[in-house]
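Take a look at the following structure, please.
Just one protein chain is left out here, and the rest sit where they should.
This part shows subunit A:
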Amino acid sequence: MDWITTVDHKKIAILYLWAGGIFFGIGGLEAILIRIQLIKPMNTFLDAQTFNELITMHGTTMIFLGVMPVIFALMNAVIPLQIGARDVAFPFLNALGFWTFLFGGILLNLSWVMGGAPDAGWTAYTPLSSTGYSPTHGVDFYTIGLQIAGLGTLIGGINFLATIITMRAPGMSFMRMPMFAWTTFITSAIILFAFPAITVGLVLLTFDRILDANFFNVAGGGNPVLWQHIFWIFGHPEVYILILPAFGVISEVIPTFSRKRLFGYSSMVFATILIAFLGFMVWAHHMFTTGLGPVANALFSVSTMLIAVPTGIKIFNWLFTMWGGQVRFTTPNLFAAGFIPTFTMGGVTGVMLASAPADFQFHDTYFVVAHFHYVIVGGLVLGLFAGLHYWWPKMFGRMLSETLGKWTFWTFIIGFHLTFFVQHFLGLMGMQRRVFTYLPNQQFDLLNLVSTIGAMLMGVGMLIFLTNIFLTSRRPADAADDPWEDGRTLEWTIPSPPPEYNFKQTPLVRGLDAFWKEKMAGHKAMTPSEPVGSIHMPSATILPFLMSVGIFIAGLGFMFSRDEFSSSIMSFLFNNYIVTALGLLITFGSMLMRSLFDDPGWHIEPEELEGR
């Protein structure tokens, strides 16, 4: 009950971590099944339909339900601490964001047991995703599930924007903000601009499918290429929503374990903003072969290549942060070290893809599969591993085992390169993506086998990580406030795990890397910016949970509103939108409760603070 009603950002972080972790596991299992099917030519382990459902669900799950929530987990756990705040700006909304994500995710995955998962690819290109070619409810689960989950992301993004703009500790100007806070800020801004596009797209596709609208239906005057534009205007910035937080994590981990401040801080900030800006300008590079014509292809080629410049700035700044430092290879830094060359490899293939005439060959082949897995797994997932190992003691008060951590790193990264490096060559040798099997004697056989073995090894790495978590959770919570000893930012000034009010007294920030600055001045703790006083806390509430349950029910009701059921009661309930109305009633009723009953929250008094 405590977990269902919590509005504490640290607990919500843990909820995000668990839920995201479970979805990540599901997505990982789907990946393993996909790789087993492709282990040899003309394999019959899976049938074609199941394979298409698996690739669709693998992509959708990993992007929306696997890595994004883990990113949100880190943001929730760290951002208020890093900027010296007692919580996020809107704790109630924060909880609401989590629950809508969770129920959206559950709805999407229910498709496996409720008559067919979506099968049109995670990009759901029309007309393949229309009812004409995808007659099961699969794509409905996709549109409505993602809509609900996307609501949570948008709420979370707005919340972080408000938090970072308004709740920084005294003295923390924007240019003294830790890099992870910066990338969270920019990521949230991208979410704010990119998610409305997919929201609109999903609404249009839902209308096409459930209400027989004609937005993408050629016969009714619609345009399927329109979907591609809408999808990628969201979809490309989405890549930066994913990778920028990883950049932030790396920018925290490397300085800590090099005992040096981040090289070129201001150029890092500038590069982040530039990447976000350019990220919105390049969506059509996913559509070079759609037939947009040479002018569009040339413009989008060049603008895409330009992203290499700010990204290059970042890579070299990280390398020169270590230059002249004292580099310690703890598990988090090992992952950060693995990140740099791996992500660079994903970046350079990105530049290669940007060259439209070459992309005519790369597009929709395993070369692309290799490229984006180098960016998303080799960049983002390695970044998340670095961040999780780095902040685990702060979140849970326990140090993860270094030995197991190193085993995780080596099995995972070796498995990763085995899996995806060879896929570059598969693509160039003519293997298109999303094929459920392939004919023998095309010289695809050996490389596919290697790739599958690599995927198994990555799975082993994940199992070691889970073992590490399990074993660690059984040990006493005895992590120091500053367990890595060279912590530079505010989260390391308070106990691990932090008390629910975070800071007894809001700290005074006197420069970049506030804690490090105090340490160098010979202080053991931050100078407070306020006297010890009564701390206002928001009350726990079940309303966010109920609102999400309501939307979930309404979504299901809407989806099945036209189905014939064997029982007449069911038909009556669904076909008359009674289920939909009931769900919406729960949601709007909860909103009404929230509006009518003023909840002043509660206070922690100074005596209590001293008592602990």
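Here, a residue touches a chain if its C-beta (ideal position, glycine included) is under 8 Å from a C-beta of that chain, and two chains touch if they have at least 3 such contacts; residues count from 1.
As a working rule, contacts and distances are computed from a predicted model.
Missing chain, UniProt protein name: "Cytochrome c oxidase subunit 2", from among "Lactate utilization protein C", "Universal stress protein", "ABC transporter permease" or "Cytochrome c oxidase subunit 2". In the complete complex, the residue from A:5, A:214, A:289 or A:529 that touches the missing chain is A:289. Note that of A:203, A:428, A:450 or A:537, the residue touching the chain absent from this view is A:428.
From the options A:214, A:355 or A:467, the residue with contact to the chain not on display is A:355. Of the residues in subunit A, those that touch the hidden partner chain are 47-49, 52, 120-121, 125, 127-128, 133, 218, 223-225, 258-261, 263-267, 289-291, 293-294, 297-298, 301-302, 305-306, 308-309, 312-313, 315-317, 319-320, 322-329, 337, 340-341, 344-345, 348-349, 351-352, 354-361, 363-365, 425, 427-430, 432-443, 520.
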